[in-house]
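Here the complex is missing a single protein chain, while all its other protein chains stay put.
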Amino acid sequence: MSFKAFKKGMHNFTTNISIIINTILLIIVYFIGVGITFIFAKMVGKHFLDMKLSKGSYWKTLNLKKKPMVSYYRQF
Amino acid sequence: MYILGISCYYHDSSAALLKDGKIVAAAEEERFSRKKHDTTFPDLAIKYCLESQGITIDDVDYVGFYEKPFIKFERVLSQHLECFPLSLKVFLSSTPSWINEKLRVVSKIKKSLKYKGDILFIDHHMGHAASSFLVSPFKKAAIVTVDGVGEWTTTSYGIGEGNDIRLLKDIQFPNSIGLLYSTITAYLGFTVNNSEYKVMGLAPYGNMDRKTNPWYNKLFKVVDVKDDGSYRLNMKYFKFHWADRMPSHAMCSLLGGPIRKPESEVDQRHKDIAAALQMVTEDIMTKILNHVHKETKCNNLVMAGGVALNSVYNGKILKNTPFKKIWIQPAAGDGGTVIGVVHYIYNTILGNKRTYQMTDANLGPKYNTEQIQTFLDKNNIKYTTFKNDNELVKTSAKLCHENHVIGWFQDGMEWGPRALGCRSILASPCNPKAKELLNTKVKHREKFRPFAPVVCDDDAAKYFDCDKPVPEPTDYMLMVYPVFKKWHKKIPSVTHVDGSGRLQTIRKHQNPRYYNTIKEFGKLSKIPILINTSFNIRGEPIVCTPHDAYKCMMGTGIDYLVMDKFLIKRSENPKDMWDSEKYAID
Partner (left out) sequence: MSKNKSLLGEMWEFLRVRKAWWLTPIILMLVLVGILIVFGQSSALSPFIYALF
């Protein structure tokens, strides 16, 4: 077997293993991180998306305007 | 002062460069990478921007990014928290890219570009607002931005005055007209964020009567619209907030059947649904615009966001709302926010006076006569050289009049999704077989899709029932107007089934060769209108380089290529012929 073929095989193997490990770790994050927060939020009646239909206007006040320069260095 | 704007990771990646208040270069990454709707970091577009000015990244004073990534991340995590455990699949598929790319914009920009300066992050909808207002001819205007979603905002309105922009109110995710349009696009079996304009083109084949279209009232079950134009989606009919599909089972039941398989037949029900969607969208937008006019008391309107590319509705705005003037940037979608980012930094944040107004979209790479001739000679391509502009214009017009299809490669590549006479395919609209000819030879498009006309600005009002004076967005094919009835049979190839046309108006100063060719064609045919369609192989982005243009001609049935002052005839270069249709992927 040539070294090139060996390298390719190892690369594929590593990729597959990393996909499996990543998936397992992310599943843990999802069920523990997201899941537990979801349960607490449900218990206190908190919602994260505004989906309720109502009678009044749906416009929300935004008032987005020029801010101090320092706020634009932030990613939020 | 140089400011570089960057957008990437979600929709069409792009870059724009501003120099002392003026946009000097802008382009989408896809044109260089040749991957349609390329979302990766726009290395190549940035390289073009810098090289066009002969500068390096060290000359750039600021780099601007088109959104606030952490706020977007907050919204995404909120979706997972609201929809647990349904969103597991998308969590697993999308989270890696957040960790690896989307939360690492600062380090990516610094490492990729070796940039040592500051990076400014501009709210997404502010980028949209600025991309239209700050390059418009208006000192003061009402601003409306409507897209799928940015960070949280999907729709907003406000006022622009001088250098300042204030977005007053918004509607937030998951409530979104853009996502409603995309959901029905997906339901109709078309690709999302790529084919919404096809659904817009399909609508006239359906029942456009609000009283008798059965789906019109049904669609109002999926969206609650108030008199002030504000709206909320009934999320029972959607699943885009937790799944990798958009319409839910409830939507499929409401619309009388499952999601259409992409290659299956588009039947009358689909056409009627497309029509209903277009009418619902127009009704919501009209309510929004009427409300905005009332709140802002401005007669000027600028629009941005992907929904502002709905040119059928745009053509009705001045007739159906109190606004008197309108301006929309040619790249109104997400790729266009880079224009807004650089101008917002220069004019609003840094307080510099506005001195630039966008009057054409020729912001991409241009190739001079020497470069093109070198390419032709190096590749042993047979060509002839026009003696002067007059000969070029007369020959091009004559070829179109003789029902040939010509590729037209001139000047700087267009900014935005439309070809506007720099990277275009031209043909005669008087030929009733032109649509079939173009579809067979070149474009291989769905039968229901119309081709678009280009007309000189001083002739537009003769052929089209357009607003007067012709609004500037028409220069960027952003307005659809009715073709006067007496011309329907004379220009059948650019008259849609409902008698409308998505025209491009060209003004002489924008592109004299193009303008003169159309006029010359008019002398021969008595109708100074040409078909203008984008110069590309099916499934590929619009051509960018002379190589792309030549390759496209040789892989399709385009008869001639007019590239700067050179004429290349396809049949004289048989060694380079190939069949692009074999390899085309939509």
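Per-chain numbering from 1; labels A and B assigned in written order.
What we mean here is this: a residue touches a chain if its C-beta (ideal position, glycine included) is under 8 Å from a C-beta of that chain, and two chains touch if they have at least 3 such contacts.
For clarity, every value in this text was computed on a predicted model and none was experimentally measured.
Of the chains displayed, those contacted by the omitted chain across the entire assembly are A, B. Across the entire complex, the residue among B:K47, B:R104 or B:R538 in touch with the chain not shown is B:R104. When the whole complex is considered, the residue among B:S182, B:S230, B:T495 or B:S580 that touches the unshown chain is B:S182.
Among B:N193, B:N234, B:N403 or B:N439, only B:N193 touches the chain left out of the display. Summarising the interface, subunit A meets the missing chain with residues 18-19, 21-22, 25-26, 28-29, 32-34, 36-37, 41, 46, 48, 70, 73-76. Although one chain is not shown, part of subunit B still touches it, namely residues 10-11, 39, 70-71, 74, 76-77, 79-81, 90, 93-97, 99-101, 103-104, 106-107, 110, 116-119, 148-149, 178-179, 182, 186, 191-194, 240-241, 243-246, 259.
Throughout what follows, only the chains that are shown with their structure count from here on.
Subunit A and subunit B have Cα centroids lying 29 Å from one another. Remark: subunit A residues 22-23, 26-27, 29-31, 34-35, 37-38, 41, 47-54, 56-66, 69, 72-76 touch subunit B in the complex.
Chain contact summary for the complex, subunit B toward subunit A: residues 68-71, 74, 77-82, 84-85, 88, 91-92, 95-96, 103, 105-106, 118-123, 125-126, 153, 156, 158, 164-175, 224, 226, 228, 230-235, 241, 345, 348-349.
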